[in-house]
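Every protein chain of the complex appears in place save one, which is left out.
Chain naming follows the written order as A, B and C, and within any one chain the residues start at number 1.
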Amino acid sequence: MGSIWKSRISLSIFGQSHGTAIGMTLDGIPAGEAIDLDKLQAFLLRRAPGRSSLSTSRLEEDVPEFISGLVNGVTCGAPITAIIRNNNIRSSDYSDMTDIPRPSHADFTAHVKHNGFQDKSGGGHFSGRLTAPLCIAGGICLQILERHGIFIGTHIYSIGDVCDCVIDTANINKESLLGLSKMELPVFDPNAAAIIKTEIENARKNLDSIGGIIECIAIGLPAGLGEPIFDGMENRIARLVFAIPAVKGVDFGAGFRAADMRGSEHNDPFYRDGEHIKTRTNHNGGILGGITSGMPLVFRTVIKPTPSIGKVQESVYLSRKDPAVLQIQGRHDPCIVPRAVPCIEAAAAIAIYDALCT
Amino acid sequence: MGSIWKSRISLSIFGQSHGTAIGMTLDGIPAGEAIDLDKLQAFLLRRAPGRSSLSTSRLEEDVPEFISGLVNGVTCGAPITAIIRNNNIRSSDYSDMTDIPRPSHADFTAHVKHNGFQDKSGGGHFSGRLTAPLCIAGGICLQILERHGIFIGTHIYSIGDVCDCVIDTANINKESLLGLSKMELPVFDPNAAAIIKTEIENARKNLDSIGGIIECIAIGLPAGLGEPIFDGMENRIARLVFAIPAVKGVDFGAGFRAADMRGSEHNDPFYRDGEHIKTRTNHNGGILGGITSGMPLVFRTVIKPTPSIGKVQESVYLSRKDPAVLQIQGRHDPCIVPRAVPCIEAAAAIAIYDALCT
Amino acid sequence: MGSIWKSRISLSIFGQSHGTAIGMTLDGIPAGEAIDLDKLQAFLLRRAPGRSSLSTSRLEEDVPEFISGLVNGVTCGAPITAIIRNNNIRSSDYSDMTDIPRPSHADFTAHVKHNGFQDKSGGGHFSGRLTAPLCIAGGICLQILERHGIFIGTHIYSIGDVCDCVIDTANINKESLLGLSKMELPVFDPNAAAIIKTEIENARKNLDSIGGIIECIAIGLPAGLGEPIFDGMENRIARLVFAIPAVKGVDFGAGFRAADMRGSEHNDPFYRDGEHIKTRTNHNGGILGGITSGMPLVFRTVIKPTPSIGKVQESVYLSRKDPAVLQIQGRHDPCIVPRAVPCIEAAAAIAIYDALCT
Partner (left out) sequence: MGSIWKSRISLSIFGQSHGTAIGMTLDGIPAGEAIDLDKLQAFLLRRAPGRSSLSTSRLEEDVPEFISGLVNGVTCGAPITAIIRNNNIRSSDYSDMTDIPRPSHADFTAHVKHNGFQDKSGGGHFSGRLTAPLCIAGGICLQILERHGIFIGTHIYSIGDVCDCVIDTANINKESLLGLSKMELPVFDPNAAAIIKTEIENARKNLDSIGGIIECIAIGLPAGLGEPIFDGMENRIARLVFAIPAVKGVDFGAGFRAADMRGSEHNDPFYRDGEHIKTRTNHNGGILGGITSGMPLVFRTVIKPTPSIGKVQESVYLSRKDPAVLQIQGRHDPCIVPRAVPCIEAAAAIAIYDALCT
């Protein structure tokens, strides 16, 4: 039931990691929007594995086939459906895991929920691979948002305890923000990039993994988007970013750092800049009362260290009572934070475009 | 539009801070559930102001009148509607703020969204007072959850930079968890309570305010609740906690602290405890793949420092171009974290009961 | 769960016939819409009983108290909530019916659904009285629709086997359409009115009741409203008119009369009338593919004969096995069709305004 989301626009995500195909249906996009498929593919490539020395060597082609909703590359008002065939599957990578649930994965909870009938191969419907359809939907929304003057940029805020430099989001530089999407490691501070690479390499060498924090910034939003109580921008974005498997937290503006701030420090003073009312600081992340203020919308998500590690781990057998020992084989990312960056952008784009359609 | 939430159960929240009444409609509660109105009132009192030296001296009576859904105190299957009349309104406290938006409040964004037609008095529909109906709904759900063996306890994780002790949520003590609801400052560490009081008093003396973090823990949940992708427990809880005005972030289990953990450290090893499969640690906060694992469900929310402070602040006039200076008068909390605690419990109870109804 | 409807606008209906109050919350109405409460009251009076020799002599005052959403009679963007206290309750009219389900009423099904915990008095939440809140919501939508040039008129198509004259809905006269709302029996043919009155009186004298058909016509709609498949105008209107207890069918345009038409007869030929594309006939009732064509939107609903009749009826005891004989006492309408007319208009107005907000 949870794989279809219905709001002003609607999104259905389907498929299992090692099934026939994965895909998505996006409904509610107005007719007449040209979709640049090359640009979309470039966006998907940012998520795909095997593109960097930092990620798994598995190659997922992730070329969507559009089977509905486009006529000559232009939306026709019908739901947009795209599928990606699952070709490059090496099931042996996952062979003996079906009876031993991997710690921190959904193997155990999927087993309980679906009474053992879940697709056990490669994480099934719970696999991170299901973020590919999310990125198709998000990539489409991003293209349309740009026509409304709304742009989204995302940087790695931290990996382990290595932080990128802190950004004054009240005065963001558009060019440097948009330049992030072209970087292998999207950070503002080049020194941070180098240290982060080392951190990730160290995790790999130790058969371990490492987490991090991603900060996403949307500029050009008009004031007034979002609805009070249950459908504010925070509610909407939060609901969508938790569709990405490894996300375990989200905060807006100063977020958790607001806990030890005083009101006099956290409050963003209003001032007039010509015709516009702006705030001097942006601790509220461009959202007040759930509604956009016109300042950059800023949120962070935390990505847990990827659970698939090479180290020996304690687990159980689902079918018998003696303790199990698990050693995961195969090609896995030591750090999925870089690949999660476009997924976060996708979720943000969908949430923002949906609010814009209200 | 955002003030009605429809899922397995549905919740409508209505009213403005200084309007005739505020209230809520909760639909989908099965017939035959006895609601203990005294117990509910005790729960609401935890949210009400004026009960502690730490909060504003405004007295809000907050006694709901049930006008639908109960027959002799038992649910009859019809929607449950309760209203609270707004009696103790001192409008003068808010008198000259209508043209000067208060920093960090929704005054400005509500003005833009509603073209100046919003109810300007006391924050209107955006007021924190609207958490009273949320607590009515949550208090009802809490009572029903207890009949299913599910209990929720909440402590103040930190105020400013003062932290309560860290809890091993994999091995939580039920009695100490449930004892929290009886404390003026719900913390596990009595020393922390004393220091926190001083912190809050200091903020008040400085005409300032202070934020904090709340940690909520639900025990007794069966494994298997929640749905993948968009309707996982994290998506659901996040969407509901952001209905509380001052919440600016939410994380689950280790949450943002997972950023600098290794996978080998963060992964929760499975083991068998008699018939049950448990995990040794609970860094995932009882949720894997969006689905409950049967371990305690744990999440934190950050509460920003309350924006209503006595200090002089910079702002603008909505109607004219010269800069404005704002000094908020009246009775305001220097720290709303303690009063937010039952609101968080309410949101959690609604989300969990909704998932249980699936 | 079914008492809250969420679409572009949302509607929550609450209360039981003999409970404290009934009411509604309407969310999603833009701020800045003036609501003429006298005009609304006049609309509600058309539904209220006791206004005509043709209906029950019970007097329901049905004066709503607005407790949320209006500031000086103008919408403020917050949800609009209005309640009607239940004052004029003569419970003795319903006294011994609680154990004997009334045929054709919801007594039995409510009992099964709610395990005997349903509010048994006066039909509880299933009572026709719950159409009063529907009319509050619809009356508000009607006022806003008129500002968009959209007007709704409704006539009694038939009572028993007495029919009003057939209308050429492709060429409807606006004045005669809008005049209907001022009639005790809204029909185009005055002769029909006289015969219908006799029919209803005869039913009353026989301690019986009689059904009928209502035809609702909306003019001024732009072409292009509605969505394909599940959210066409037919889906939307149908879903809402079945919220009215006695409705047992709905059809659009020629509707059931299309069954024995040929395509060459039923197809509505297009032609140009100046700038507008119109159709010569309107057998499709202004809807093609679920989308409005710009022609008058026309639909009929059938109202079953009111089940509360004075004649002796066969039934059962819920609590024991011997057969029951039921004779309903009290003041009941022999024909609710005239009072259902504004309810149908209300449902249509809500559905159309919702589609307009898309």
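By definition in this document, contacts are C-beta pairs under 8 Å (C-beta built on N, C-alpha and C of every residue); 3 or more make two chains touch, one makes a residue touch a chain.
Everything numeric in this text was worked out from a predicted model, so none of it was measured.
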{"item": "Of A:83, A:229 or A:243, the residue in touch with the unshown chain", "value": "A:83"}
{"item": "Of A:99, A:119 or A:314, the one touching the omitted chain in the full complex", "value": "A:119"}
{"item": "Hidden partner interface residues of subunit A, rising order", "value": "1-4, 6, 8-10, 12-16, 19-23, 25, 27-28, 30-32, 65-69, 71, 74-81, 83, 110, 113-115, 117-119, 124-125"}
{"item": "Missing-partner contacts on subunit C, residue numbers", "value": "1-5, 11, 13, 101, 103-106, 108-110, 112-113, 125-126, 130, 158-161, 203, 206, 208-213, 223-224, 226-232, 234-235, 238-240, 242-243, 245, 247-256, 258-272, 277, 279-280, 283-285, 287-294, 302-309, 311, 313-316, 321, 323-324, 358"}
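Everything below uses one rule, namely that only the chains that are shown with their structure count from here on.
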{"item": "Per-chain CA centroid nearest to the all-protein CA mean", "value": "B"}
{"item": "Between subunit C and subunit A, distance of the C-alpha-averaged centres to the nearest whole Å", "value": "46"}
{"item": "Separation of subunit A from subunit B, taking each centre as the mean of its C-alpha atoms, in whole Å", "value": "26"}
{"item": "Euclidean distance of C-alpha centroids - subunit B vs subunit C, Å", "value": "40"}
{"item": "Residue list for subunit C, restricted to those that touch at least two other chains", "value": "78"}
